[in-house]
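With one protein chain removed, the remaining protein chains of the complex are shown where they sit.
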């Protein structure tokens, strides 16, 4: 089966799924600056809009630069729940780790989990399906010598455990980015493969994330 | 009027006030390690118990070491609201500032205010009277050369503004400690006046805080 | 005696002094980004050049952005000693404090003193007269509620003590900036008085520093 025919098949599956809804499935991407940039032309949400049938999926960005998990918690009523989403994709964690060294105001790992659980609880109570994501990268070097690798690995594992514990779908972007870099970053560069600046997505990165998200949305609809 | 007779008068006023309740006024001190130590023998809550009429005031400590404002938020249901307090004294802030340099996980000033407001909102909704306190000290030097003085001054002002905005009583321990040290710490020592280790209260400090709290509780009952 | 005539007298004293040298007194300003910007048009060194007689003073900037005391130590052979200065004005400290929270790589106070002493020792060994400066400001609020005020006050005191211990002239810019702001910053603004961004000098700031430096150079020549 060619890639094209496989894609077509995938899209028809999504179509079949989506048709069962009276109106398009409303998906909110809830996150930080990466998601904020995702709605710009060429951003991952912008790309996804072209990859998913518009009559079946309504994709909304709710990203704000610098957000940590407790920022999401504090603003979720207005920015997410008020819009009555069917699906909420939570993608956060980079700033919880990064702000430790850049401002001294990162998030303790145990509080990270507590606020993440509180966010999930409220989303579930509003009958939204929740999809979790791991933070992708602060530096693309593949030998775990990026300064925040230790924390990113730890916080990603906390999210994986949370997804497992609550039986929620997970987009493991941390793992996906590393796998991609292991294949495509032979010079161990810290940026320029999927990111422009170690953190934010370049063109390839936005496309890559859009594809990962598409897969998850299709899976979650099954 | 002598100090003694004034104190007696004050206590009788408190007495008159407290008698109007069917049962003792339940006061919860909600805070960090300083409050956790406050219930130990000689601690400020322990001292307050001896300074206030037991049939009129029930004093409860709810302090946990290392707590920041959002820790209070996360545990307030179980540790405070479940006990149906009449008055809640919130004393927090040292770790929100201190953890910036010791763990990289302090609290951003704007989030500090947001969570503080969220704590107050829930306490008010439960019909508790709320008393705010400013964080006293991380280092007792009086020339503003203690490392965290800038932040402690800033966060204290945020709490003062909050108290004013919401018309809530304030125990300005930051100001009270500085005033005390200006009189009693001529050698500009960083500890040993009201604290044993720059942060936690020694005997004089526990007595001093007990007196400040007594005044506030009496005022708040008027 | 009017201010003008006093200034003229001062300048002639400087002139007399300078004339005793076969060539102009070579002054190197050794510091961080503030000094790096000082040689730009309108910068404090650029202004000083117009304020001091060119045949008597040769003013050289040796500032590099982000420098801490040990950066000065590491590059002093090439950037200062090789140029055989008569006078070296050392102005450093902002990054030693600031990098604590922005990178986690500030300088411990005791190491700050040790490296400062090592810098002075080498300069003295090369027969340069040394002038010390205190770090001016990270935030212009006058109520000591700028985040780094505690550390800036502490490190400034370390420099004052060092100047006293070694009998070296001191330009106390920390004190001068605070005094200026107490008069000219009634709204307690954090920037815009002498700085453009809390740290780097605006037009008024460059002029102010130039005047402080002029005074010190004239004093040091006596």
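Order of writing sets the labels: A, B and C. Residues in every chain begin at 1.
Everything below uses one rule, namely that a contact is a pair of C-beta atoms (placed from the backbone, for glycine too) under 8 Å apart; a residue touches a chain by one contact, two chains touch by 3 or more.
These numbers come from a predicted model, not from an experiment.
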Touching residue (missing chain; options A:25, A:67, A:134 or A:148): A:148
Candidate in contact with the missing chain, chosen from C:38, C:61, C:93 or C:106: C:106
Footprint left on chain A by the chain that the document does not show: 100-101, 104, 139, 143-151, 153-154, 157
Chain B residues touching the omitted chain (full complex): 101-104
In chain C, positions touching the absent partner: 70-71, 74, 99-101, 103-108, 111, 114-115, 118
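In this text, only the chains that are shown with their structure count from here on.
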Those chains which touch chain C and also touch chain B: A
Per-chain CA centroid nearest to the all-protein CA mean: B
Whole-Å gap separating chain B and chain C, where each centre is the average of the chain's CA atoms: 42
Separation of chain A from chain B, taking each centre as the mean of its C-alpha atoms, in whole Å: 41
Chain A-chain C separation of Cα centroids, rounded to whole Å: 48
Sites on chain B at which at least two other chains make contact: 100-101, 104
